[in-house]
Structure formats: structure tokens, C-alpha cells
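As you look at this complex, bear in mind that one protein chain is not there, while each of the others sits in place.
For clarity, chains are labelled A, B and C in written order, and residue numbers in each chain start from 1.
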């Protein structure tokens, strides 16, 4: 479904380009393709000679750069950019990335996608030693570690810092002579390298941005790797050898754009296979299959194809919903005002409907959609979820941080079915999910992180260690 | 496809509600469902006691009412609203509707969807007689005719005026004691009546707005009919008996929302049937069927179902494209920057693709999409259009006014195929279209207007009469 | 005092230029000098070939043209503009001038400064005959009269219309071959002609605009005169010979800029003479003379000079007060928060102060200022007003329309003194005012309108005739 409707969100997307004459514009178009990864703010920093120029702001990319001069002013042959999804209440421009640092010995910019699990500890240690933080973001920590490192070279300082931070992270840095990309030891977050016909290198959170700007996929950044791109070309460094693939399975299920490939696997195709597997695991007699727009449409068409039940458009999403839209009062909602999603009476009336959705978080949305369909005349609504029940929080970059808000952490499938008022409810199995995605890496779960489903976290949890047992 | 991409556009949507305590808010939500019919401007006029209050502005509905006070100020128990699609160059607020007239003997507001074919003649006659027009819009004409009528009652004045104007029109008026809806003698444009649980009456261009606000469909306004809704309930008048159904077939093919019903027929279902018929008329061997998002997805799934070829997501539309987005330069476009639509390499690479689209206007978009798919590795691209070739302009409310811009008016199907670089190209037949829609009215073409396809205009053309033979 | 503080306001300023290559920019700078005459809205219409282009908006001139493209788009060699002061509650862009009319036989633009006294009657008559008005402004009436005239030439139609409207008016019209200026038979409102070095003609409400753009004063437009400026030069027509000078004395006292000349008399110098005369008529022993900034500073310095009492800055006006400024709550005002005007304790503490102001409308402002001074430690405050008591409404273009709001219409000078808490209060005499201004025209009061002071209206009052005796 749409990211606004669902209560889970990815934390950010990064994009960078080295040695292109329209570097900041390419970054703008690249970020545009990553906008689904963060809508709270955006920024771009460009490198002109030895000087970095930056602009960032709250809102969607096109809002931040509504005045085209702001983009035109970001001159230079290289640039990095960021789109931010932010947790509630801290909607201050000071948290919008890339962060731009001006030191007496040169400028550095930094952008980050992910979540550190030892941030609180590190920040307190640094502050006790006199460090001053200017944002609420974890991201600044890396720069303090770099600046306080006693190592000689930038790569060595950066390596030391990367070994100190823990969690899920994809960093992009722009200094006055090189662009750096670094990935955490588990490759939780996606990060890919591309190349343009002009020879320019590109780094991006998702491959869909490569297609948007006409670049060719080169390879994914590897866990524990630092990539340095400079006028001497691309160099690879390892800051650690203790790596193990645990790619976030929610990227395949829900976050990533269907036209992206992650570790060589197309996201739409993976979702369609989830739908097909779901049809085999949990068949049901019905008149039509419908998906929740937009993220569940691939899985729904897969379910339809595998079950030979017609695939119909039983739900329509209004494409004009915007931030400034005036929301209906509770009273009007009770009168039946429905804005974002409409059930199509002319399609579902009198029919038995299979509703395919990618996940259930709190259950409130599922309940609302089942009701919408029943009010529009659906005779039966059979809910099929193309992932296993979400029962554990994520600490590596997805905004589901407490068990309390996860309905599947607290109720049985039958009880959830009852709550959401569905005629039947089934989830894809863990095995079904792993097989549908089709990764074949030599690591647990074939290289996927399945922690949200089974609590099997691939790393120690540091700051969050005792969280499960305590009040937050 | 998306309305922004395609070069044809509907001219406007209207919505009104009588006797609801949150009348202007209901109108806001109703118009929100009609936003696809016009994005240039929007306005609402409410009736409080005997006084009308209005606000209108350029842009999308949520932009016009970005300050919520503007909506809150529109107090009263009845309201009408309008979303406008405007022709280029006249983006002045003065043309945004509803028009609000304050006379010494009372206020009247007027909103209009359609196009008059004798507007130029009427306007000149009125100006020669001292009338002063303030907008460039045809809409004002009706009010001048009403005010200059020598009849006694408002209904008689309105009837006389409606018999003077010619073309396609759906009018909504709000006076201090009633709301009026009127439809042209051919029912070119859709106009439906609904009712809320509270008893409030609603009039709307499309039924999808009824679902959005929780209203129940009552019936469609009939050709040649005036509906008067007041505290005495709903009354029906006939201003003419010379009526004949000619419902715009493009509403089914492209304009209307898939969740709307027009004259009892669901739009998504009609489109899916067009796709099925197209598959039967023009089969081809291929690996997958893909639709151009969003308007061709129904037809594409119909084609897939009828042909048993998998339905895939081979094209992705970026949902964050906005007005203020900075467009790539020609140079960057040539480098491969693609914003609105991406082909999904991971899906189409090495495959034979059937591309279903709803129509071809100039051919430039089709050519661009075929190229996108081939660049993403598609081995063959077979284009199937779910409507007949567009070869004649429309004068009743759709913005295709010259033959010159219609590729099918100037080239054979084979030549078009060559221009758009497709491996094959086929159109749905006229008969196939009529049967797929499934209207059964006692009128030519079962009650559809097919003029864009065959030039058979259901009325004299007045101001446009000799246009076909002259330079415009 | 400042126009925002005082409760009386001029209704608008007009400016036009014919045959200058930067016509719309010159109009922008000309209007800038007239901004004190109206801050609610502004607009400019330019003539390019036979086509008029216009832009108008709510707010100050620089706000309306905040986007410089809007001005740059107003191409052409001639232009007229308008700044509007509007009565409360009708802050709709539809009332902002110049009005731009597009007829089948050509475009015409119209701008107006003044007030018609038979507008209500004329409007009703016109509407009964089918006319449709689009604004609440009187200004439109003239255009309806012109378009309905049966005369042959434009000058004859215009003359007929000017003989039909009654009151105070200065009109500026721009047609596709000429610019027209017309003044009412009493010359209530100022209107002057200037010429640039390039040969371009300029028409302006005040001569200060001539200095701003580097133009030379030619002459004032005369009562009952139409000026036609075209490529054939300047022509003068008379639409009536029944004329009699009654120049608004409030222009000299308060409205006009001190650097303007009206009928050859400099406004600052007239005000300084009013102050000198006031000192002679109403001397008082004191330590200093202070004026209410900004409009009373000239009179105050005249009073100081004539009385040999030091002129001091005892009040300071904050220059940064803007429309969007957040006003203090009543509670904070009671705590002593003062925004616009500050008394200077370091100057007035322990002193006997003569406070010179140009007029008293409701008395509330005077009372506030006297209090401010006393709270800052002034021992005595002697108020001297450089005009006679305002006791009658104005119907010719100043926004004082009811006796109820005029304190001097309801109370004696002694009673007003008591209300405003001054130690003494005196007004300039009518004779003193007339002599200080120094006009010598062959008409009652030497050519001044003194109606606000003595009720001697120089014309019949038409729509307002019985107003004095009735509730409004």
C-alpha cells in the first residue's frame, strides 16, 4: 500500500555522482527516483573546485528546490544528495541531510541511510569529551569519530569510525578530492554503483535511480566495504572482514520501488512470486483478486495468475492527496467521507473478494479497507498477506521500534482476522517468503534479515539490548 | 495514461450539495474526487442565509484552500464547486469558477462543464447590445442570457437561456433559494444525482464523488432536463424535448475515474472489456502484457486475462511529479534522464511485450514509451490501443480541436506503427468499442458519441461549421 | 500621522505613461511614489500593439509584483496603473484596478480615484436593464455607460458617461490607440500631467511621482476636462462647462506627500504654514514642540519656528511594522506593550510638551498618544491640531462616511480635550487653514472643499441626500 497510509517507513535514500558536468541536476533526478524512501526533507551538496555548496529543506524534493536558482547555484562536477524520512516531532531543517561541515582544512559533506544501535552510548561519550552536536540525527556521530581519530589518512580515520558505529548504515561522503560510499557489515540497507556513458560514477540507494538518469548498473557495494571514487577512478577498501549478508526483507516486500533490483533480484518479480506462493499456500474460492494500491498490486496479480481468478481494480487510490489537504473531521468520517482510498462499488458489489496486502502493522488500515469493501457490497473479503506476521521491532533503519504497536506481536491470526472483520486471513510463510524472493547467499535465511518475523537479530543490539524487557 | 502526459484533457468537473451542515467541506471532498477532471484551478461558493460566499484560485484544490480558514469561511448549508482544466495562456484567476454574481436583487453562482459551439456568435451579439464580459470563459454567456430574458420566473429565464446556447454542457447554479442542475440535449457530459443519509441532495460530474462522501446514487440527470433542488425537495423540468443521447465515449475510454459509473456502467469494467475484446480482435504471441499507467491498466489486465499471457508491471510511473518540478534540459534527456515513466529492466529485458494504451493522440508519447521499453531490453513491443483511431476534433468539451494535431487523422495505421517504432500496432474497432462499453440506449451507436473516430457529429457545429475546410 | 494609525484614508492613486519603451516599469516606479494613497492592492495594464496585458493583486506594489517576471511580461510602450485603498471586508482581487475589459472590438483598461455619489442609483438602473457587474467597485459603472452609449466616437461616448456620473473622480483609461484622463467638474481629486525627456507623457495623482521618474511638471488636469494622449500628441476636450474648483483640503492637510505640489502649492510648505498660523492663533508656554510622525512633522516644525520653542523628537515611529506583524493581546497592551509609536522618555520626561497633530477623527489615537507622553513623564501635554474640527462626512473619495465616528461632530472642543486627557486643546481656524494653504482661485473658500469642517458640500449629494437624517 502507499507509504503514507501504512505506519512503517524506511529511513532515507542517498544518491551521489562524481565527475558529471551537471552533477547537482543528476543528483536531483536521482533523488527524485528515491523520493518514496523519504518525504520529510531533501538536500544536495555539490563540489566546485575545493569548495562545497549545499541546499536542503523540509518537504518533497520539488518543494525544497521550488526556486530553480537554488539548484542552479549548486555548481560543480560532483554532488551527493539525500531524501529523509524523519521520526515525528523533530521536523527541523537542522536534521536534513547531507550535513555540510566546513573545517579550517577543508569541507566535507555526509549523508546517511540507516540506524545506529549504539548511537546513544557513543553520543554521550563524545559529549562528555566536549563534542557539540547540532542535530538530533545519529549521522553526525560518524563525523565526530573521524575528526577525533588519530589515524593519518582519511581512509584510515573513516575505517576506524566505521568500526565504532554499529547497526544498519549506508554512508555517502563528499570531500574536496573524492566521494566515499560505505556499507554496514550486514548489508542491511541497499547501495549500488552505476556508471554513465560519460564515464561518471554514480552511487544510489536503489537501482531505479540508475534507470531514471540513463546510467548502467555496475555492482552492489559489499558489506564492510568502502568505495572511494576520485579522479583516479574507483578504489575498494575493506574496513572489516567480519561480514555476513542480512539484507532487509522489507525492502523486497514493501519499501523498494518495483523497478529496482536488489542483489540482482527485481522487486516487482519477487512480489509477484510472493503472490503466487501465497495462492498456493492459502487458496480460497472467490470471484476476484484485488490488491491494495500501489505496493500490493504486484503480489495481487501474482495471486490472480496462480489461482486463475480474475484480477480486478476494486480499490482506487486518489493520486491528489497532498500534505496541505484538509482532513475530514471525525464526524464527517463517520458520515462516510473517504479520501485516499475508494472501493469500487461497480466492481465488488455482490462479489467474493480476495484482498492481497503486503503486510499488517497495527491492523487499523486492514480493518478500514475490509469495511470499505463490505460497505461497497462485497459479499466476502478474504485477506491474504504476502509476508509473514510482523512481530518484532526493527533497529536497523525501519521505523517499527516497539512491539506494542505490532498487532501480530500481540494476537493470533484468528484473533486478528476477527479484529479486521475479514472472512478469512492468511499470511505467507517464512519459507514461502525466502523462496519467493529467491536470494541464494551463503548466510542464514539465504542472506535475508527476517528479524521482524522471528526475532532472530543478526547482531547484538547494544543500546536496545534490554528494551524487550523494559518500558521504553 | 496519466492526464499530464497525454495531450487531451477534459474540461472541468462540477459538484454541489444542498442542505448539509458542512456544505462547503462536503463540496471540497467531492471536488477532490473530481480533481482528475481539472487541475488548473478550483473554487467553491456557499450559501449562508441569502448571501453567497466564494473562494477560488489557481492550482490544485488543496493549493487553492491551503489556508484552512478559506474553507471554514465558506459558511452555510449549501454549496457548489468546480475544478477547471484550462486551455493554455489564459491562466488568470478571473476564469476560475464558480462565477459569483451579486445583483441588487440577489446573488447567483454558476459553474459549467462543457463547451459551447455558438459561444463566439452569442458573445458578439451580446457585446453589441452593451453587455460586458469579464472572463474569457463561455460560461458567463448563460448568465447574460438569463438576466436579459423577459420571462417572469427564474426557471423560465433559465429555460430560455438553455435553449439559446448550443453544444455540450452540464451547468450547476446556486441562487439564494435553490440549486439548479441542467444538462445539454445530448447528455454529452456526465451529471449524476445522489443523496446522503442526512437527506442532503448532491449533484456531481462523476459518481466516484458520491462514494467519497458516503452518498447513495439516485439517478443521472437526463438530456434536456433542469433539476431544481430546494427546501421543497427535488423538482424536474424539461427545457426541451428535442433530445438524443450521445454520451462522450472518451469518458469511458480515458477521462472518468475507473470507480465511476456512467449511465449505469462501471468504467473499470468497461475498460477491462475493451482490453478483452482487443485481445480477441488483435491477438499476438508474446511473453507479457503491460499497461501504460494509470489509465490503461484495466484494459491491459483485460487483454492479459483474455489471452492468458501474464500481466506484468513493465512501466512504473513516478507519483511525485509536481508542477514545480525542474524539468531536465534537452541535453540531459538525450543522456537518458527519464522522470515520469520508467521501464522496468528487470521485468522486460529479453521479452516480447504487448503494450496496451487507451489512445494515441500525437504519437509522440507512444514513440517515447516504445523506445523506453526497447532501451530497457524488450525484444519486441506490440502496441494495442483500446479505442479506435482518433481522427476528428471534439467540440463538446474535450480539448482536441484541430485535425492537424491528431496523428490518426493524417497517417495510416502502418505508417503510425513505423513512426512510433513498434513491432506491430492495432486499434480496437468501433464496433468492438461500442460492444465493450455495453450501453443499450435507443440512439445511434447505442447512445455514444463516436465523432472523434468517425466525424459523425450529433449536432450542427455553428461557430465551427466551416472549420474543417479552413485554416484555423 | 501615519495612514495606518489614523482612521481616515484616501481612496487610491492613478498613474499612466504614453510612449515610453519601459512603460510598465515607469508605471511601477510612479505607483511606488503613490503607495501612501492605497496599500490594499495594486495593478498595471500595458498596451502592446493592439493588445492590453494586465496584472493586479492584493497587497503593496512590491508584493503584487514580487515575481519580477510579472512586470517584465507587461510589455508595450504605454501603461496605466492603480494603487487601491479599499473599504473593509471586500478584500477581493476582483476589485483591484485597473479593470481590463476585452471586447470583440478591442481592449480597454480603466482606473479610478474618487467616489461617485449616484453610484447606487446608476447601478440598479443598469442591472435592471441587463447589465452584469463583476466587482463591488463604482468604477465599472463608467464602462457600462460608455458601452451603452449611442454616440459615435469614443470621446463622445466618454463625455456622455462622465456627465452621467456624479461626485469626485479622476479617471485614467487606456485603449488601443490612446490614453485618456478625466477629472470631475470640481477637481476634488488631484491629477497632473508631466513629460519626460524622451517626450513621453505622464499622468499622475500626485506630482511627487514626476520627481521619482525624472519627469517635468506640465500642468494640472482641469475640472470638466478630458485629456487624450496618443501618437498625435496631447488633445484637450471639455465634457462640461459647469465647473467650479473645490480641491480637497485634506490632501494638503494629511493625504498628499509633502514633496507633492497641488495646484502649484507645495504640501510641506503649506503644512509648515499651518503650523506657524496655529502657533499665532493658539500660543502656549512650553518646553518643546513635538509632531506626530510622519504627517505632522512639517506643521510641528512650523509651530516651533513661529513660537521659538525647541522642536524635539518626542515620539518615534517604528518603521518595521508590517501587515503580518503579530499584534499584542489586550492583556499585553494593558501591561504596556506599544508597537508602532514610542514616546521618548529621555526627551519628554519632566517637560511641558506641545503636541502637534494634523487632525482628530475618533479621538482614540490622540488619547493614546497623550497617555504615552504622560507615561513617559511629560508634565503637560498641549494638543494643537493643524486643521479645523472634522465634523462632517466626505462623499467625494475620503473614507469618512458617517458623522457618528467623528468626535468633533458630537462633542465640544473642551469635551474632546477632556476625553483625550490633554492639558489644553486647540484647532486651527477655517480662515487660518485657507490662508495657510494660500490658494487664490476664484471660487468659494479660494477653491478649497471645506465640507468636512462646515458641511458646505459643493454639489448635490444624490444617493446620500437623506443620509444625514436617517440611520445608514
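Going forward, a residue touches a chain if its C-beta (ideal position, glycine included) is under 8 Å from a C-beta of that chain, and two chains touch if they have at least 3 such contacts.
Because the structure is a prediction, the values reported are computed rather than measured.
Considering the entire complex, the omitted chain makes contact with A, C.
Screening C:144, C:166 or C:257 against the full complex identifies C:257 as the residue touching the chain left out.
Contact with the chain not shown here comes from a single listed residue; of C:12, C:221, C:247 or C:343, that residue is C:343. Screening C:135, C:177, C:294 or C:364 against the full complex identifies C:294 as the residue touching the chain left out.
Contact with the chain not shown here comes from a single listed residue; of C:121, C:240, C:319 or C:412, that residue is C:319.
Within subunit A, the residues in touch with the undisplayed chain are 93-94, 101-105, 123-124, 127-128, 130-134, 136, 140, 143-144, 147-148. In the full complex, subunit C touches the omitted chain through residues 22, 25-26, 28-29, 32-33, 35-36, 60-63, 65-66, 68, 71, 196-198, 208, 211-215, 257-261, 265-269, 272, 294, 297-298, 301, 304-305, 310-313, 316, 318-320, 322, 324-326, 328-329, 332, 335-339, 342-347, 376.
Assume only the chains that are shown with their structure count from here on.
Applying the stated touch criterion, the connected components after subunit B is left out read A | C. Summarising the inter-chain layout, the chain whose CA centre lies farthest from the centre of subunit A is C. Each chain gets a centre from its C-alpha atoms; the one nearest the centre of all protein C-alpha atoms is B. Here subunit A and subunit B face each other with the same set of residues for the most part; over half of the interface numbers are shared between them.
Per-chain CA centroids place subunit B at a distance of 49 Å from subunit C. Each chain gets one centre point, the mean of its Cα atoms, and the points for subunit A and subunit B are 37 Å apart. Listed for subunit B are no residues, as none touches two or more other chains.
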